[in-house]
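Let's turn to chain A:
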Amino acid sequence: MYIIVLGILFLIMILTPLIFKNLKLTGFVTIFGATLVLGIVFKIITLVSGGSPLSYFNEFFYIDSLSVVQLLIIASINIIVSIYSYQYIGNEIKEKIISLKRGKFYYFLFNFFVFFMMFIALTNNIVAMWIGLEGTTLTTAFLIGFNINKNSLESAWKYIIICSIGIGIGLIGILIFVNAYSNQDASEILKWSHLAKNSNPQSTYSIKIAFTLIFVGIGTKAGLAPMHTWLPDAHSEAPSPVSAMMSGVLLNLALYVILRFYIITKHIPGLQNTKWLFIIFGCVSLIISSFSILRQLNYKRMLAFSSVENMGIIALGLGVGSKVAVFGALLHSLVHAFGKSMLFLTAGNILSAYKTKRIDKINSLIKTMPMNAVFLILGMLVITGAPPFPAFFSEYYIIVGTVETGNYFITALYSFCLLLVFAGFLRVFIKIVFNTEPGVKYAKMEEDKENILPLALCFVSIIIMSLLMNGYLSSMINNAVSIICD
Partner candidate 1 sequence: MKYNLFYFFQSALIVCLSPLFIGILKKMKSTLRGYKGSSILQPYYDLSKLLKKGMVISNRSSFITTIGPLVILAAAVTTTFFIPVFYTSMENTIGNLFILMFAFGIVKIFTVLIGLDSASTFGGMGSSRESFISMMAEPLIFFLIIFLYIETKDFNVFHISFINSKIVHFDTAHLIAMVTFSIGILAENARIPFDNPETHLELTMMHEAMILDLSGSDLAYVELSSYIKLIVYLIILINCFVPIGIATTFTATALLIGFITFIFKLLFCLLGIAIIETTLAKSRLFRGAELFPAMISLGIVAITLIYIL
Partner candidate 2 sequence: MLPLINFQKDWLSLYFIFIIILIFIPVAIYTKGYILEYKKHYSANYMLVLIGLFVASMIGVVASSNAISFLVFWELMSIASFFLVIYEYMHKENLKAGIFYFVMTHISGLFLMIMFAFLYKYTGSFDFSEIIKFSANFSSKQKYIIFILALFGFGAKMGIVPLHAWLPKAHPTAPSNVSALMSGVMLKVALYGFIRVIFIFLGSAPLICGVIVLIIGTTTAIFSILNALLQNNIKKLLAYSSAENIGLIFAALGISMILINYNLLMGASLALTAALLHCLNHAIFKSLLFLNAGSVLYATSTKNMNELGGLHKSMKVTAICTFIGTCAISAIPPFNGFASEILILRSFIEAITMVSNIWIIILIFSCGIIVALTSGAAFYATAKSFGITFLGKPRSQKAEHVKTIPRSMNIGQIILAVLAIITGIFSPFIISKISYYTNNLLDISGKNSSFKNETEIIIFTMILIIITFILYMFNRVNSINKNVVINDTWACGYNSDKPYIQYTGSGFVQPAAKIFGNIANYNKKVNYKKSINISQTTSDIVEDYLYKSSLKAVNFLTTKILKINYGKIQLHILYIFISLIIALILVLKFV
C-alpha cells in the first residue's frame, strides 16, 4: 500500500518537469511530494518500530529497522534539498546561468535520483539493489556535469568511468554470490531476507571472493579510499544541492548495500573475519582523507574529503563490530547526512554569493554573510564531532568499540585522523568566517538571507536528534544494531 503510494508520488514528481512548462510548479510539486514521502516514511517508521519487518509484493520490498534508518535519511535530506533547490534553480535561471529547459531537466534527474535511492532502501532483492545503485550513477552523472564546463565535465567523466567500473565489479561479485547459493530455491535466492536466515552456501570459498568483489566494487561508489578518487572532483563540481544529496545520502546508501551483504556473509561460519575489510578500508580512507583535508584550496573539495573520512569512520565502526561501535556507526551515518548536507548547502550559498570556491578569496564571512557564517561554524562543529551534537557520541562510541575489542592501534590511528581532520577544518573555516584583512571594508551581502531555511531545517533536525538521543532514536538504531550484530 505505502509502496504503491510512494511509487505514484515519485511518478508524479518525475513526470511533472516533463509535462509542465512552469518551473515554479515543478519546484512546488517536488517539495510537496518530498513532504508526503517524509510523512509516509514516518508512518513506516512507526510500523517498523516494534522490531518486526514489513514486506510487500512477495517480499520484493522489505523494510526492517536497518532500512528505516536509510529511509529516514533519504526522505529528510530530500525535503531539505528540495526546498534549497527551489531557490537555487530559481536564482541560476534568473542570473542566466542555465536555461529553463535545463532547470526542468534538473528536477527530472533529481527526482529520478531520489527515486532510485528510495528503491535501494526499500528493496529486498539483492540484484535490484545493484540496479538501484547503477540508476543513481546514471542520474547523477548528468547532475554532476550539470554546469557544462571543463571542470564539471572532467569530474563527471571520472565519476561515470570509475563508478561504473566499481559497480561492474560489484555486479560480478553479486553474480558469484548468488551462484554460491545455487543449492537453494531459485525463487528465493535473490531475496536478502531469505539469504540472511540461511547461512549454508554451496561454497564458502566463492562467497569470500564474491564479498570481496562486492566490497571493493560498491565501496568505490561509497567513496572508500583508495577508490575514492572520483569523489572530491564530483562533489566539488556538482551543484551544491546535488553534492549535499550525494555526500549525505548516496555514499551512505552504497555502504548500506555492502552492509546488507556483510550481514549475510557474517553469519556464515568461518567468515567473520571479513570485518577486517571494513576496518582496513576504513582506516585507509581515514588516513588519506584526513591528510588530504589539511591542504585544500577549495572548500567544497574539502567537504568532499570529509565525506570520505566520515565514510571511513562508519566503515570502521561497522567493522569493529561490537554493539557500541555499530551503534556509533549507524548514528554517525545519520548525523553525517544532516551535518554534511548543511555544510554543502551553506557552501552553495557562499558559492553563489562569492562566485568562487577558493578558500583564500573568502574572508570575514561573519561580517558579509553572518547567518551563513553561523551555520558554517555550527556545521563544522557538528561534523568534527563536538558535543552536544550527536556526532560526538557516534565518534566516541566507535572509539569505545575499538578499545573494547582490543584494537588499540586502530584507536590511536583513528584518533590521530580525527585530530588532523579537526585541525584542517578549524584552520579553514575559522579563516573563512573570521579572518579580517586590514584595511578592507566588509559590507553585508544581500545573498545572505536568501536560502537560509533549509540550513535551519538541517540544524533543527540535528538538535532534535540530540534531544531524541536517549529515547526514540536510540531504540530505532538499537533495533538496527540488533539486525547487524545478532
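Following the convention adopted for this analysis, contacts are C-beta pairs under 8 Å (C-beta built on N, C-alpha and C of every residue); 3 or more make two chains touch, one makes a residue touch a chain; residues count from 1.
Keep in mind how these were chosen: all candidates are chains of the complex that A comes from, given by their letters.
This is a predicted model, so every value here is computed, not measured.
Within this complex, chain A is touched by candidate 2 out of 1 or 2. Residues of chain A that touch candidate 2 in their complex: 157-158, 161-162, 165-166, 169, 208-209, 211-213, 215-217, 220, 225-227, 229-230, 232, 270-271, 273-274, 276-277, 280-281, 287-288, 291-292, 294-295, 324, 327, 366, 381, 386-388, 392-393, 396, 399-400, 402-404, 411, 415, 418-420, 422-423, 426-427, 430-431, 434-436, 469-470, 474.
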